[in-house]
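Of the protein chains in this complex, one is absent; all others appear in place.
Right after this comes chain A.
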Amino acid sequence: MTVDPNVFLAILAMAAATVLTRISGLLLIRFVTIGPQQRRALEAIPPAVLMAVIAPTALVTGPAETLAALATALAATRLPLLAAVATGVIVVAVARALIGA
């Protein structure tokens, strides 16, 4: 049960960044009106960020990860979150065992 000072600092930085994003929407609606083009640009951020986060894992890590990402995406169109995630985990484990990566 130890806390490394570097880890604690990192946790505080992450917490500060998160609080900032959660509060700033409230402040934003008090001062700014958002037009349709700004709204579309803001709406593009969440999928773009999620895609950027998973792209290196899904596309350039290996065939097992690419296959599992595809399987998860397909499963997500039909299954609830947990089942889709389980599909991805099982596919990546089986594919790694078969391909040996």
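Throughout what follows, a residue touches a chain if its C-beta (ideal position, glycine included) is under 8 Å from a C-beta of that chain, and two chains touch if they have at least 3 such contacts; residues count from 1.
In this text, contacts and distances are computed from a predicted model.
Among "Biuret hydrolase", "Peptide/nickel transport system substrate-binding protein", "Ion-translocating oxidoreductase complex subunit C" or "AzlC family ABC transporter permease", find the name that the UniProt record gives to the complex chain excluded from display.
According to UniProt, the chain not displayed is called "AzlC family ABC transporter permease".
List the chain A residues touching the unshown chain?
With respect to the unshown chain, the touching residues of chain A are 1-4, 6-26, 28-29, 34, 37, 40-60, 65, 68-69, 72-73, 76-77, 81-82, 84-85, 87-93, 96.
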